[in-house]
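Note that one protein chain of the assembly has been removed; the remaining protein chains are unaltered in position.
Labels A, B and C are assigned to the chains in the order they are written; within every chain, residues are numbered from 1.
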Amino acid sequence: MTLEALLFYLFAAIACGSALAVVLTDNVVRMAFWLVMSLGAVASLFFLLEADFLGATQLLIYVGGTVVLLVFGVMLTATGPYVQIKTTPAEMFLGAGVGGLLLLVLASTVMGINWENDVAHALGAESEAALAADTTVDQSGTTGRPLGLAFVGVRPDAVGPDGAATRPGYLLPFEIVSVHLLVVLIGAAYLARAKRRVEPATDLLS
Amino acid sequence: MFSTLLNQILSDSTGQPFGSLQLFGPELTLSAGIVLMLLARLCGIDRRLPTHWIALWMTFIAFSLGVFQFVEFSRSDLGTVEYFSGLMVFDRFSALFRLGLLLFLIFTITLTVISGIPDRDDAPDFYSLLMGASVGMLLMGGANHLLMLFLGVEMSSVPSYAMVGFLKGRKASSEAALKFVVYGAGAAGVMLYGISLIAGLLGTAEFPQIAIQLQTLFAGESAALSNPAIRLLMLGILMLLVGFAFKLSVVPFHFWTPDVFQGASAEVGGFLSVASKSAAFVLLVRTVLAFVTPASSADLGQIYLTLGLGIGVIAAITATFGNLAAYSQTNMKRLLAYSTIAHSGYMLMAIAALIVLRAGLEPGSTGYDDRCARAVEGLLYYLAVYFFMNLGAFAITALIRNETFSEEIEDYAGLGFQAPILAIGMGMCLFSLVGLPPLGGFVGKLFIFAAVYDSGFVHPLMWGILAIGGLNTVFSLFYYIRVMKTMYLQERPATARALRVPAWSYSGAFVLILTLPLLLPLGTAVQLVSGVAKRAAMSLFAGL
Amino acid sequence: MQALFAAATLQEFLTGMPVPGVKDGLSPGWALALAAGIHAALLFSLFGLLPLIYIWLERKVAGRIQDRLGPTRVGGRFGWLQTLADGVKLIQKEDLAPGAADRWVFQVAPYLAIVASFAAFMVLPFSDTWVAVSLDASVFVILALMSLEVLGIILAGYSSGSKWALFGAMREAAQMVSYEIPMALCLLVPLVAVGTLNLTEIGALQAGPVSSWLIFHDPFCFIAFFTYFTVATASVKRAPFDLAEAESELVAGFHTEYSGLRWSFFFMAEYASMFAVSAIAVIVFLGGWHTGLMVEEGLSGFKGWNPNFLVKDFTLGNYLLNVMGAKVLILKASLLVLVQIWVRWTLPRLRIDQVMTTCLKYLVPISCVLFLGAVLWPLLLMTTLKRTTIMEDMPSMGQLSLPPATAAVESEEMRGVHVVDGSKESVR
Partner (left out) sequence: MDTVGLNSYLLVAAMLFVCGVVCMAVKRNGIGILMGVELVLNGANLNLVAFARYTVLGLDGQVMALFVIVLAAAEAAIALAIALNFYNNHLTIDVDRGSELQG
C-alpha cells in the first residue's frame, strides 16, 4: 500500500465516519464538531487530489467561516443548556432505510463504471473538443495560478491546436458572484438587525 | 492573451456585432442600481430622493437597453450569439424573456410603491434584494453552462429567501422564510450533486458540448439502463430535475409553496409566482434542449421518452393536486399558491410535450422541430399571459389587504359593490386563470394543449395527460368562482372596514393597466404576441 | 503527492535502509513517513519550546512594567525554569470537567485548538529551504489553518456549561468574523508587490539590504504592516483585544472551567500562534530570514562547503547558513512577540463593540484602500519613473514574472512540465 493510498483511506474514513456521526448525533454542538471533522477531512482529500488552493479555501471558508457561523447560530438560539434534537427511532429507521437504498444505488452505479477505459477512452479518442482540452490538472498541485487565470478569463491550460482556448474563461461568474454576495450581505444584515423605526411611512409616491 | 480577452468582452472579435459587455448591459444596469441605492443611503440621499425612484429608473434603463438589444438583434438576423466565452447565450428567446422579466420588475416595483410594503427605511434593502434576484433570473434566462445554471438558480433563490422573511416582525413571515431557506438549500444541494455527476461523466459543463459528448459516449455501446454510465447520467438528470421541481413547486416538491406564499407579503408572492417560475421554465427549456437531442442514440431516445412521459404524468398530478387542494383554502394568498402549483403543472405539460417530441425522433432527423417550437411557443405565450393575470391577482390581494388588513376570502364579502375596480380586476384575473374563452388565459391553455396533442402522436399517453389537463380546467372553475361569489353575492358586514379605491387613483390605474391586456386576445393581439413568441421559440432550433 | 516535503531529502537517505525482517530495506513510502515523523518531531519540539520561553518572557516583562521582579527563584536568579516548573505542576493537576459541561466536546476542544496552531507551523518556512511542507499557496493555507484554532475556542467555551465561558466563546466568534477580513486584505498588499503566494518565494525575494524588505517596498506596504500587526494581535486574542478571556469581567472567559493539562494546551496554542503571526509578519514584511546587513551575500561562497556528506544535495555550509537564517527569523519574530507582550501590559482592554467597530468600520476600509493603492502603485510608477519600483534592486513582480500575464503562464507551464516529468525536487 502506497503512502497516498494510506492517506486516502485515513481521510476517507474520517470524512465518512464523521458524516455518519453528524446524522446520528442528537446534540447540535457535537454535530457541528463532527461536521468540522468531516469537512476538514474533505479538505485533506482535496490536497490529495492535487487541488491545494481549493483545499485551503475549503478550510478557510467552510471550516473556519461557515461552521463558525453555524455554531454561532447554535449559541444564539439555544434555549436550554444544550440543544437536543430528538429523532424518533421510527424516523431514524426510515431514514436509514432510504439512505441505505440511495447509497446502494449510487455506489453500484459509480463503482460499475470503468472510468479509465470506457469513459475517458470514448470521450478522449472520439471527441475533437475533448481531445483538445485533454489536460487534466497538472500534477504539481499548484492550481492557484491556473485558477486565478481562469477567473480573469484566460485558459492557458486548455488551448486548442489553433491557439484559441477550448474551455470557457470564468470572468463573468467571478464578477457577478460579487454582486450576489453584496445582495446577500444586505439581506442578512437587514434580517439580523433590530428594526429602526423613525416614522411610519405615510407618503406614497412622493 | 489579455488583449484578446478584452476585445471579446468589449467589442467584436469573432465578427459579431455584439460584445459581451454590451449584451450584458441590462444585468449590469441592475447591479449598478443596487450599488447606487447603497451609496444613496450612505450619503443620506434617500432622505430626499425616495429609493424606489432609483430602483425604478435603473430598471427602466435596463428595460430600454433590453428593447434596444431586442430590436437590434432581430434586425441583424443572427441565430444565437454565445458571449462571455460561451458561458452565456443570447438569442431571441433569451432577449424576449429578458424583456418580459424587466417589464415585470417595473410592474412589481410600481406595485410596492403603491402598496407601500417596504417603508422608507427598508426600501434600499428590499429593492436590492429584488434587483439582485432579478439579475440571477436574467442569468438563468441565458445560461449556457452548468455552472451558470447553478449560479443563476442560487442568485435568484437566496435573495428570495430574505424577501420572504422581509416582514421580520411577523411570526408567519419568519416561519415561511425558514421553511423556504431550509428546503431550498436542500434542493439546491441535490441539484448540485446531479450537476457534478453530469459534468464529470461528460467531461464538460457547456450546454453545446453536452450533446456532442452524449453522442460520442454512447455511440458504440448500448445505452440501456444496464449500462452504469447511463444509470449515472439518469441519476444526475433526476437530481437536476429535483432542483427544478422545487423551484417550479411541482408535486412532490410543492409543499413549501402554500406556506411561503401565505407568510410572505403578496407583492413578494407575486414576484416569486411569476418571475421565479418563468425564469425556471426558460432555463428548463434550455436544459432540455441541451440534453435531449435527436442526434442521441436510439436507446437513449427511448429512455428520454420515458422521462418525458414521466414528467407529463407528474405535470398532470401537479395540476390536479393544485386544483383539488385549492378548494379548502380560506386564505387568498394560500389559494393563489395552490393555483400557482396548478399552473406549474399546466406549463410543465408543455415541457413534457417538448421532451416527448424531441425524444421520439429518429437519430439525426429534424422532422418535429416545428412542433417542438410550437410547444416552446405555447409555453412562452402562457408565461406572457400568466405575467398579467397572476401579478394582477396578487396585486389586488395586496391592495385589498392595505384597505381591510385581511387576506381571508370571507373578508372579501361585498367588495364587488364597494370597490368595483378591484373586484372586476380580480374577476378578470381569476377567470383568465381558469382559462375562460374571451380572456388571455384561454388562448394560452389552447397553445399548450395543442402542443400536448401533437406529442400524442409520438406516444398516446400524452393524450391521456391532455384529457386530465382539460378536466382540471373545469375543476378549477369552482374555487375561483367561490371568491367571486363572496365578493358579489354576499353582503358586506356593517362592522367591516369600508374600502375606498376609486378607478382614478394610483391603485385603480395600476389594476386597469394590469388587467386590460388580458382582454387583448379578443383582437389581432394574439397573432402579434404569438408571432413574437414563435420567432423566439424558433431561434432555439437550428433546423428552422 | 503535490506538496513538496522537506522530508524528501531525508527520505532519499532513508530509502533502502536495512530493516530487520524486510527484504529490500525501507520502501520509499515508509521512508517518507519516517522522515516526515522525524521532521514533525523537530517542529514539535520548537512548538513546545517557544511558548515555554515566551511565557517566561511575559512574566518577566510584566513584572518589570509593573515595577516588580517577576519570577526569580526557579532555575537561578532570573527564574529561567519557572515555566517548566509550572508545566510540571499542571501535569500533576486533576483533569476536571464540570458536571454541567458537555463532557466529550469539553475534553476534545483543547486538542482542536492546539492541533490547528501546530498545523500552521507545518507551512511556515524558517529559512531558505527549511519548510516542512512547501505549498504554492502557503500564505493562504496558513491563514486557513490558523482560523481553525478559533473553532476549538468556541467549542470549549460553549461546552463548558458556564455562562462566563459562553460569553467568552461568543465574543471570540464575533471578534473572529471582524478581524479575518482586514487580516487577509493586509497580507494581500505585499503579495501584490511580489506576485506569489508562496512564503518561501516571498522570503527569498527579500535578500539584500534592509531597503529590499517588503515593508519598504511602497507606502501602502508600510502602513499595511502596522495594520496587519494590529489585526494579528486581535487574532491571537492578546490585549487590548483579549475579549475572549477578559479576566476582570468573565473570570477567565472561554477557559474558565479548564484546569491542568487541557488548560495549558490553550496557552501553548496562544503563544505558538503569537509566534506564528509574528513569523508571517516577518516573512511577508520584514525580510524573512535575511539579516538585511548583506551578511548572507558575504557568506554565499560558504554554501557548497563540505559537499561529500551522507545525503545527496546536502552540504554542511548550506546547513549552517540555514541555521543562521532560522535563528534570524526566530529572533525577529520574537521581537514582535515582545512588542505584543509590551502592548498587553500597557494598553487597557477595549469593549467588544469597540473591537468590532475598530476592525469592521475602520480597518476593513483602511485595508481596502491600501489594497487598491498597492494595485495602482505600479501603474503610477510606470507612468512617472518608467519602472514598477522606486529603487532598482527592490523585489517586484518583475523579478518573478514579467510581464505579469504571460510570464506567469509560462512559469506555470514550466513548473507543470517539470514535475510531471517525475523528477522530484526537494524544497526549492
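Simple rule for what comes next: contacts are C-beta pairs under 8 Å (C-beta built on N, C-alpha and C of every residue); 3 or more make two chains touch, one makes a residue touch a chain.
Everything numeric here is computed off the predicted structure, so don't read it as measured data.
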Which displayed chains the unshown chain touches: A, B
Per the touch definition above, residue among B:Leu36, B:Leu56, B:Ile117 or B:Val158 touching the missing chain: B:Val158
Which of B:Asp259, B:Glu377, B:Asp411 or B:Asp454 contacts the chain that the document leaves out: B:Asp259
Touch residues of chain A, complete complex, unshown partner: 1-2, 4-5, 8-9, 12, 15-16, 19-20, 22-23, 28, 31-32, 35, 38-39, 42, 45-46, 49-51, 53-54, 57-58, 61-62, 65-67, 69-70, 72-74, 76-77, 79, 83, 85-87, 91-92, 95-96, 98-99, 102-103, 106-107, 110-111, 113, 115-116, 119-120, 123-124, 130, 133-137, 143, 146-147, 150-151, 155, 157-158, 167-168, 170, 173, 177, 180-181, 184-185, 187-189, 191-192
Hidden partner interface residues of chain B, rising order: 146-147, 150-151, 154, 158, 161-162, 165, 168-172, 174-179, 181-182, 185-186, 188-190, 192-193, 195-197, 199-200, 203-205, 255-256, 258-259, 262-263
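Keep in mind that, in the parts below, only the chains that are shown with their structure count from here on.
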Separation of mean Cα positions, chain C and chain B [Å, integer]: 52
Whole-Å gap separating chain A and chain C, where each centre is the average of the chain's CA atoms: 27
Overlap residues in chain C, where contacts from two or more other chains coincide: 405, 409
For chain A, residues contacting two or more additional chains: 154, 156
Touching residues on chain A, where the partner in the complex is chain B: 105-106, 108-110, 112-113, 118-119, 122-123, 126-127, 129-130, 133, 152-154, 156, 165, 168-173, 176-177, 179-180, 182-184, 186-191, 195-201, 204-206
Interface residues, chain B side, partner chain A - complex: 1-2, 5, 8-9, 20, 24, 27, 31, 34-35, 38, 50, 84-88, 113-114, 116, 119-122, 124-125, 128-129, 131-133, 135-136, 139, 145, 147-148, 151, 154-155, 158-159, 161-163, 165-166, 168-169, 177, 201-204, 206, 209, 212-213, 216-217, 219-221, 228-229, 231-232, 235, 506
Complex interface listing, chain A residues touching chain C: 1-4, 6, 27, 29-30, 32-33, 36, 40, 47-48, 50, 52-53, 55-57, 59-60, 63-65, 67-69, 71-72, 74-76, 81-82, 138-146, 149, 154, 156
